[in-house]
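Removed from the display is one protein chain of the complex; every other protein chain stays in position.
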Amino acid sequence: MPFAQIYMIEGRTEEQKRAVIEKVTAALVEAVGAPKETVRVWIQDVPNTNWGIAGVTAKDLGR
Amino acid sequence: MPFAQIYMIEGRTEEQKRAVIEKVTAALVEAVGAPKETVRVWIQDVPNTNWGIAGVTAKDLGR
Amino acid sequence: MPFAQIYMIEGRTEEQKRAVIEKVTAALVEAVGAPKETVRVWIQDVPNTNWGIAGVTAKDLGR
Amino acid sequence: MPFAQIYMIEGRTEEQKRAVIEKVTAALVEAVGAPKETVRVWIQDVPNTNWGIAGVTAKDLGR
Amino acid sequence: MPFAQIYMIEGRTEEQKRAVIEKVTAALVEAVGAPKETVRVWIQDVPNTNWGIAGVTAKDLGR
Partner (left out) sequence: MPFAQIYMIEGRTEEQKRAVIEKVTAALVEAVGAPKETVRVWIQDVPNTNWGIAGVTAKDLGR
């Protein structure tokens, strides 16, 4: 621990996901002094048809 | 806030997802008086091979 | 199914939570025609020290 | 209740998922005496590009 | 991996939670052959005022 579940709109590159995992892990290690080997991060890609902002889908908002 | 994460068996139409986002957002605004702009809803589509009801997959139950 | 996990800042009344459960359930039944008996909703109360908006805790933002 | 959300690296067979649902349901029934019909289990497949172990993606670790 | 997030109505004993963690871990090891050391299970206790079954709170249903 700690663990982080990240929700992002679908479409990010593998490189961006690598960066999310690396930087979020570092942020958690720094913030609470957790040993790096115990930190897990997983990303959930959410299609823009499945993401609602103030009642409207991200797709309909052109995201 | 508030936020809502919705789990549904995979296969709903885009129109149904639009309705889920719109109606769940309205329900949260009405129930706790939250400003609509702060409400987020996201839907997780679960394949019927990945959903278990009383120990049996939804697929094996013909869902 | 469907299921809804709701995240709200801690402090809502039991009456408000009753309304969230009732209205979110109705919204899901209406939106995808799910049988009401299959719908589950659960609420996660998040302390304002544990909720971050644009990098600042809800507590520090006076929420 | 109880409900179980399972996170696994993408790529497990349908047979393995069937076994996860069956055995996790039985484990919960045994552990807390819950009626089997009330137990739900759902599996989230996480691509190896989306799973981070100690800051490195499962893909880069060859998983 | 795999990881399991368990949702249960608040009020289970420490002994029951120990059993959930032990048995769900064993179930996942058996089902997909995962090394036991990689399995994590965490339990979320949900107050009966926060859990809705077919639109009604577990508390109002006398659970």
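Letters are used for the chains, namely A, B, C, D and E, taken in the order the chains are written, and counting of residues starts over at 1 for each.
Please note the rule applied: contacts are C-beta pairs under 8 Å (C-beta built on N, C-alpha and C of every residue); 3 or more make two chains touch, one makes a residue touch a chain.
These numbers come from a predicted model, not from an experiment.
K.L.:
Could you list which residues of chain E touch the chain missing from the display?
P.N.:
Counting over the whole complex, chain E touches the hidden chain at residues 14, 17-18, 20-22, 24-26, 36-45.
K.L.:
Spell out, residue by residue, where the missing chain touches chain A.
P.N.:
1-9, 12, 16, 19-20, 22-24, 26-28, 30-32, 46, 51, 58
K.L.:
Even though one chain is hidden, which residues of chain C still touch it in the full complex?
P.N.:
Chain C touches the missing chain through residues 7, 44, 46, 49-57, 59-60.
One rule holds for everything that comes next: only the chains that are shown with their structure count from here on.
K.L.:
Hey, which one of B-C, D-E or B-D is the same interface as C-E, over half the contact pairs lining up?
P.N.:
B-D
K.L.:
Report the inter-centroid distance (CA atoms only) between chain A and chain D in whole Å.
P.N.:
20
K.L.:
In whole angstrom, what separates the CA-based centres of chain B and chain C?
P.N.:
It comes to 12 Å between the two C-alpha centres.
K.L.:
Hey, what residues on chain D touch two or more of the other chains?
P.N.:
Only 3, 7, 20, 22, 24, 26, 40, 44, 46, 51 qualify.
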